[in-house]
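Of the protein chains in this complex, one is absent; all others appear in place.
Think of it as A and B in the order they're written, each chain with its own count starting at 1.
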């Protein structure tokens, strides 16, 4: 399957990457993640070029990753730096691919394309994760479905009324005002609920919320599969800052064409130090994602078999599919541009 | 795989189809079964045409089946009757296939072919299930094998002496008189045992059976895979009605080409109100089918891999294979005639 490659993907929570090597499949490639003495994270293709043992079964000797099978050692750039055998010469082919990594917002980000183009300024902005006015919770789901089905799920929140009873407002789906638009390669799907009842979930963080408020649930997609979610409610006619803000981010990273790493963070600007509330929210949100979203998205994929593109199966399209359809089109164009550019480079080089 | 389509298949016990939608795969198609307010059973293709969520995860709103994902509602004929989104227009493509159903003898029957040809008079006759002179027990097996292997098993009861010690008579396989013949598309495999010992199983229902009797085990196959079994024993030379009659029916419905829904009923004309006997018979029969027939048929399929037609693998044929071989030939001809007719229709229409 084709993926957008010259972009950053969230691949791990920072705390997952330690001195103990960890294997994780990203974009169909098995990668070993670990952390060297300086604290920098490292990522290598997880296969020793000698006998194909996974390097993740080995251990760090200083900053070098030692293969458990025959002891070859690799530095963090993938070069073999020690062959303990025979005349100890290191064959030229004894190297593995290394991947540019950055660490930000508590996530490790991997650049899946040409290393020389890895630009940290292209990491998506998730300001609330750096902002002391917010506290946040994190979660992870392994989803057995193509990542674009998860994007569809998030870009069409009209499903909330049917799939997530806990999140619905009394007024029902009809009372939302929706706005769909694009800005450059970003796609927006906004749902506005002026002067409507405040959800039970919102009241968990905002105990003295008014009975009615101006609600918003504004989703923004940027390529390849980053969704930032401006969710909140404030008093009717009141400024946003006076109300509850619970911004979220959903980071979807293909593990394979049929499975997805789903990282999410959700913040709040109230009761920052209420640990009990934090725990209750983590449980509530996790339950919704694991028990409601994940099964339906996986059921979609099962209906699709090994097909990864739902559009190839001619689904009936409705009004709320507009944003996801746009996002798919943008992503397809970017992938095509990337492979066209790669073809040009190859052609010039030859 | 090709199936006979313009025919009725047993797909569920009546009590399985309720207001709670149930998914079941029939002839490679996922189908949702449910019951509307009038009590009528309904069956739709179990995939919402919008995002491919299984409709069986949804619920009934009145008589309409609501998709759990985005709330589209479908009537029992498969037409979308509510789109809660956007301008609420219902796209023309928003419909799913519905399947003609009939309910008889405690089974729900599905017509797998052209709806306009669904004729309830073609449902197989199973008179003993409607006859107050009999009481009966029902069972179900999920068999991981092509349905024709189960037909073979039932049309060649010479296996009973080897696979089912409980059913055998002292005299052994040699003492049976067998008759194989056809009438139209029906195939008969009769086994007669005049003046022979009565089995332990028969004695459970007929306590004061004579030591010897005239036994019969007459199997009748009709397409596609309906087996009615006239099993009984009576006094030597006595009329059938004076003895024990335990007629049975075996209804085999392909789930996929490699898996089978196996519904069975077995009746008796004695001790009709003996519930304890009913329970003991259910356990005894179920054990035989589950522990003896099912493993051997599944082992056959495993030896055959993904091949569905054992004849393609050139088995050695013996005398008792004659009825099953005839049945396979008849079914193959009917399937071929059906697809030839379909081709003609298509050709006329173009």
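One rule holds in what follows: contacts are C-beta pairs under 8 Å (C-beta built on N, C-alpha and C of every residue); 3 or more make two chains touch, one makes a residue touch a chain.
Not measured: the values here are computed from a predicted model.
**Student:** Going by the contact rule already stated, which one of A:51, A:203 or A:329 would touch the omitted chain in the full complex?
**Tutor:** From the options A:51, A:203 or A:329, the contact with the absent chain belongs to A:51.
**Student:** Which of these touches the unseen chain: A:87, A:121 or A:346?
**Tutor:** A:87
**Student:** Just to verify: which one of B:161, B:185, B:274 or B:309 makes contact with the chain not shown?
**Tutor:** B:161
**Student:** For a quick check of understanding: of B:87, B:121 or B:319, which residue touches the chain that isn't displayed?
**Tutor:** Looking across B:87, B:121 or B:319, the contact with the absent chain belongs to B:319.
**Student:** Write the list of chain A residues that the hidden chain touches.
**Tutor:** Touching the chain left out of view, chain A contributes residues 30, 47, 49-54, 57, 66-71, 83-87, 91, 93-94.
**Student:** Going by the touch rule given at the top, which residues of chain B touch the chain that is not shown?
**Tutor:** Touching the chain left out of view, chain B contributes residues 152, 156, 158-159, 161-163, 173-174, 295-296, 299-300, 303-304, 310, 313-320.
The rule we apply is simple: only the chains that are shown with their structure count from here on.
**Student:** Take the average of all CA coordinates in chain A, do the same for chain B, and state the distance between these two points in whole angstrom.
**Tutor:** 48
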